[in-house]
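Data block below; observations after.
Of the protein chains in this complex, one is absent; all others appear in place.
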Amino acid sequence: MSKRKPHIICITGGKGGTGKTLCAVNIAVMFKNEGYKVLLIDGDVENPNTYLLLNATLENKKEVLFFKPKIIEGKCSKCGICAQNCMSNAILHVKEAFPIPILTVCSGCQLCYKICPEKAIEADSKTIGWTYTTKIKGLSLMFGELKPSEARSVTIVDALLDKLEEIQKYNPETFEIIILDTAPGAHCDVELLIDVADIAIPITEPTKFGKLDLIRIMELITLLEKEFRVIVNRSSLLGFREQFLDELEEENIKILGDIPLDSDIVDSYCLGTPIMDENSIYNKEGAGYRAFTTIYENLKKWLEMI
Amino acid sequence: MKRKIVGVVSGKGGVGKTTLTASLASLADKDLMIQVIVIDCDVDAPNLAIILPPKDESTIKKEDTFTTRKAEFIEDQCINCKQCIDNHFCEFNALKWNRQNSIPITDFLKCEGCGACKVLCPEHAFEIHRIKSGEIISYNNIMGFPLIYGKTQLGSTTSGKLVSDVKDYSTNIMEFEKSNLLLIDGPPGIGCPVIATISNLDYVITISEPTPSGLHDLIRVIEVIRQFNIPFGLIINKSDLKSPFQDDFKKYIDETGYNILGKIPFDLAIPKAMSFAKTVVDFDPDSKASLAIKLTYENLKVNLWSNSLI
Partner (left out) sequence: MVIIAIPSMGKGGLNDLLSPRFGRCPSFTFVELDNNEITAVKTVPNHATSAMGGAGVQATQIIGNNNAEVAIVGFLGPNAANGLKALNIKLFHAPDKQITVKEVLDLFNEGKLEEMSSSNVASHYGMGGGRGSGGFNNP
């Protein structure tokens, strides 16, 4: 595997609760175990959970700021140009009154600030979330969190990607493997992370819901022109495994592997001790452990081919 | 009974919003006092239609939505002054400079359609266009009541607006007038599509499971619900899950005094029912999950209409 440019792997899935974070964390741990320099980025900024699966404490908290227009009444001529040009209708302007920004609709484009002829709008800001970085069990972890009641998660994801860009510029060899864990869904947050990655790994489950959402996420990944291989989690659910894997094969959907139900995995998930940890307390002959090992081997083979 | 609009959210994905919403809808439909409409606002991954497919193809109505805006660069107008880059017209990093041709390039994914480039460019070299943001589909499902769902156009980036459009659409269908319960299956997360779902609801059902991420995400979504001052109740799914976190979870829930609508035990009848594209209360009405869901439904009614139940 090339040791110059890092491999950026996006773990995604569309459907919620399929096991994206579980897979992202354990894949990161397996690479770290083999001596790779790994960065794990939790891009599910609305509900970041990676730190729970790693028992990590979050450090280096930095605010993510968002534009907030502030009208300086002393300079404002009440001309209303800001309100007229605001495409989001985020400035309320009633004749002979000062314009009033309505923050719930503001897109943050800063046009009002840029076009005010009196320079009467100040580019103030508000905090809409935070980023954190930490090192845990030899892994570097970068984490973003949207402030509850704020709507723009994409701004936090942008902040994470900016930090990543800084690291890459400063020293592209800082990390050899970068793993991006996305939110469920297929909206802008998820798109941005898939777009930045070299390859994508959708995580699915052997159910009708899982299949439908897998098809959607595959469409999105294909739209973004990335290669992908699937992991089927909870594969042993109700004996659905064989049929589901056959279906995927019939549709030429490549898989990295499947992970059966395993109480060790539930335990590891709840205790914050990754099942594939170097000093794993879990049964190495267990179905979950062996499944992850197979997935890791297949992943490395795939990366060799790229 | 006064109409109530109820949303189902969870923060964490995969805890059972869709399967529980489908079962509650089925129970509501069988309830002679209730006329229900079901809405799937999980527009990135709408799944309710799998369990509640159309009764008849002829009742399916589809409407495209065009609420996404994107900028288009018009090369003919450009005089290569590079002001757009030098003066940072775009706050979303959607404008990059193509050195070879001395023109800007717009990044479709990052573009928010805010229109700043259009206003600021002295040569009018940017235009803003609407593009398809998604679809709204409605029909009468096999049980008879209306189902409405939204589906985003991949790459269009406007889930929240589509959620609002889907909710609005439901108020214009024929059955809305007589309906007294609207059940909305919400998206995972706490950001803009969830906020759009929760807006203006009468009641919110939150679903969680006894795992650390289940609890962590529940707390976050409740923070958002509280901002809206909307009453809410909690359903604990997989309530008897064998997990080392059970005690911590129970302790936390007891301490907060959240209103518990129901506790649904882990039951393979649920995924089994889903594999047959049925709700669990229809597929296996005597299963422990179904019995718990029926109790939950009765609690929900009391919470919604309390003293006004005839």
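Labels for the chains are A and B, by order of writing; each one numbers its residues from 1.
Basically, contacts are C-beta pairs under 8 Å (C-beta built on N, C-alpha and C of every residue); 3 or more make two chains touch, one makes a residue touch a chain.
What you see is a predicted model, and the numbers here were worked out from it, not measured in a lab.
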Point to revise | Candidate in contact with the missing chain, chosen from B:Lys161, B:Lys238 or B:Lys278 | key: B:Lys161
**Study point:** Among A:Leu58, A:Cys79, A:Leu92 or A:Leu271, residue touching the chain not depicted
**Key:** A:Leu92
Revision key, fill the gap. Checked against the full complex, the residue among B:Arg69, B:Lys238 or B:Lys301 that touches the missing chain is B:Arg69
**Study point:** Candidates A:Cys188, A:Ile265 or A:Ala291 - the one touching the absent chain
**Key:** A:Cys188
Exercise for review: Extract the touching residues of subunit B with respect to the undisplayed chain.
Suggested key: 2-3, 5, 67-69, 112-114, 130, 133, 157-158, 160-161, 164-165, 167-168, 171, 192, 195-196, 199-202, 224, 227-229
**Study point:** subunit A residues touching the omitted chain (full complex)
**Key:** 66, 83, 86-95, 97, 100, 102-108, 126, 128, 149-152, 154-155, 188
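The rule we apply is simple: only the chains that are shown with their structure count from here on.
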**Study point:** Rounded Å distance, subunit A centre to subunit B centre (Cα mean)
**Key:** 19
**Study point:** Interface residues, subunit B side, partner subunit A - complex
**Key:** 11-15, 18, 44-45, 47, 50, 69, 87, 89, 91-93, 109-110, 112-116, 119-120, 128, 152, 154-155, 157, 159-160, 187-195, 211-213, 216-217, 220-221, 223-224, 227, 241-245, 268, 271-272, 274-275, 277
Exercise for review: Write out the stretch or stretches of subunit A touching subunit B in their complex.
Suggested key: 14-18, 21, 45-47, 49, 52-53, 67, 85, 87-88, 107-111, 114-115, 146, 148-154, 158, 183-189, 191-192, 195, 207-209, 212-213, 216, 219-220, 223, 237-238, 240, 263, 266-267, 269-272
